[in-house]
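For this depiction, one protein chain was excluded, whereas all remaining protein chains were kept in their positions.
For clarity, chains are labelled A and B in written order, and residue numbers in each chain start from 1.
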Amino acid sequence: MSERSEQTAVRGDGRHAAVPTQRSRPRRAPLSENKKSERRLGWLLCAPAALVMLAVTAYPIIYSVWLSLQRFDLRFPDERAFVGLENYVTVLSNEFWWTAFGVTALITVVTVAVELALGMGLALIMHRTLVGRGIVRTAALIPYGIVTVVAAFSWRYAWTPGTGYLANLFSDGAPLTERASSLAIIMLAEIWKTTPFMALLLMAGLALVPEDLLKAASTDGATSWQRFTKVMLPVMKPAILVALLFRTLDAFRVFDNIFVLTAGGNETSSVSMLAYNNLIRGLNLGIGSTMSVLIFIAVAIIAFVFVKLFGTAAPGSSDDERR
Amino acid sequence: MAEIVLDKVSKRFPDGTDAVRDVDLEIADGEFVILVGPSGCGKSTTLNMIAGLEDISSGELRIGGQRVNDKAPRDRDIAMVFQSYALYPNMTVRENMAFPLRLQKLDRETINSKVEEAAKVLELTPLLDRKPANLSGGQRQRVAMGRAIVRQPKAFLMDEPLSNLDAKLRVQMRTVVSRLQKQLGTTTVYVTHDQTEAMTLGDRVVIMRGGQVQQVGPPQELYDHPRNLFVAGFIGSPSMNFLHAAVEEGKLRTALGDVPVGDRLRRELEAADAPRELILGVRPEHFEDAELVDAETRQRGLEFEAPVEIVESMGSDKYVYLTVEGERASAAELEELAADAGAADLTGGGANLVTRLSAESSVTEGENRRVWFNLEKIHLFDPANGRNLTLHEGRAAGALAS
């Protein structure tokens, strides 16, 4: 139809003899010049960022799969050899790995759960407080901004017998030399550091809850708890899921705090800590890479489960198209 | 100052959709033309093509006799007022209005005097040193207008400039726009989806649907002589009533009774391919309380009785909503109009009539009332293609014309 009308338009007006030749070009190529140049510009602008990101992640992860299939210890470079899945067998049958895995999982689950509860409270305070909103928000941002290592040192000295105000307060033992209390302190440090981030994401979700909706709910007779669970939580669900996903994957990478607080002693190593020790202390590239690959797979599974469970709520799908 | 000519202008998007198809339009120098239609009808795309913000896929656009298809917006010498006003938030009102002049590299004194003058016309003088964020909606709108008039362009393009204002201010600004345009005498193309603005503002109105022009003409002509169902339904508020009408033995059977048909219409309906089903269209003001109609007038119309659902007294007259039995008229055009009004899913049983009766009528809610309507003013449409069958040489003549 449009094709025909275009032809009549051309034929109907003989004055513009130059026009048809101009117009025949876009007919052969389905895209107009404008559109094509828009595409080209889009690719051009994204290319540098995409290349850097891929070069520093995709290639190394593939390379690390290759390394994980070799016996490769930098202390004995002559013994380098292809060994298939032997490294995986070694790691997966090693109790240190499973202890570290358990520690990581425990830290992840506990910290994310506590952070969700605390973060929700903090978000509510930041969102609804009547006094000192600016001060609260500024204060809450400080843990987010502080270098983790600095915070970790602060906690370490706080719990060091003699030096620390907290150690003296609680017991006469040395909490950082016992497994249970060490883990508790590691989790405390993690929670302190990352709750504000959780709270900020949740606060953004809170801001999406229309005031009128809450007013309507209270005129409908909902108590404040019901307003929270029946009105606010459902509206906030996408924000909560995004925050949970980000924090879970982030918690799984726990490293800095453990490094400073216990250096992995007393069976408090996380998987990241273990991989680091094998690589830098042990200089065993084969085993280190195997752990890298296993951690990558674990994180991929977590992400996959999140996306599967919550479907469209996953970030990225919320990317809205232009127009 | 210049005339604008659109010669078979079309816009095709890369995904294959035709946003605008073969629009022919000649806008005279100094004329105020309104492009109106439901959302997605191509009116804004047409305006953007005139502005140069969108490429023209085919056809030719001439401003002041010159082909401008390939000219950048800044070489076309036209000003535009945006729906969002598009005021530069980092500049004061003065700087906003001076911006186009500064781009023309005029000297400081000329710029100042022009800005002051435009500000005076729009009563913006006390606001000149404020930032847009500190202005009310109406004030922002005036600044946007000011920025357009300050450089005395060949033409103004306005893209729904009043739709972000509240109802009262919109009425007020409508007169401001109208007065300004007359005062300056600048060719103006104005896009709106509001039929009231279309009726009140323009010298001529262009009604668009699905990228095509439906009808062009002065507002009153479009109101009285709509070429098709879509135009009839779009223009007028409250809108025209549409009822199902079956052609039977030279008569039209409708929910309002049997409508007699004049010779001319009869000939048309006797043709082999003539439709058997029609849509009857009656404007609210062509109804009247049967008690108030004198004998002579009564002959020119038809009476029926129907239960009164709601009476809205406007003071000057009464809007009376009647329920009538029978099928609702259905056609693609009507569905589109309903969807545009956001009422596509509001389907009650039977059909509702909106009538506008004299204020003297003693009609009350809940009663059965005899109501008269004028057969000379009714329209009949072919549901298949929407054509107005009562139109003869461009004039509507009702059902009885011979």
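The rule we apply is simple: contacts are C-beta pairs under 8 Å (C-beta built on N, C-alpha and C of every residue); 3 or more make two chains touch, one makes a residue touch a chain.
We adopt the following convention: contacts and distances are computed from a predicted model.
In the listed set "3-isopropylmalate dehydratase", "8-amino-7-oxononanoate synthase", "Carbohydrate ABC transporter permease" or "Cytochrome c oxidase subunit 3", the entry agreeing with the UniProt name of the missing subunit chain is "Carbohydrate ABC transporter permease".
Only one of A:Val91, A:Met120, A:Ala151 or A:Leu183 touches the absent chain when the whole complex is considered: A:Ala151. By the touch definition given at the top, chain B reaches the unshown chain through residues 51-53, 72-74, 78-80, 82-84, 86, 88-90, 99-100, 103-104, 147, 151, 157.
Residues of chain A that touch the chain left out of the display are 38-39, 41-43, 45-46, 48-50, 52-54, 56-57, 59-61, 63-64, 67, 122, 125, 128-132, 134-151, 153-155, 157-158, 162-165, 167-168, 192, 196-197, 200-201, 203-205, 207-208, 238-239, 242-243, 245-246, 249, 252-253, 255-256, 259-260, 271-272, 275-276, 279-280, 285, 288-289, 291-293, 295-296, 298-299, 303, 315-316, 318-320, 322.
The criterion applied here is as follows: only the chains that are shown with their structure count from here on.
The geometric centre of chain A is 52 Å away from that of chain B, both derived from CA atoms.
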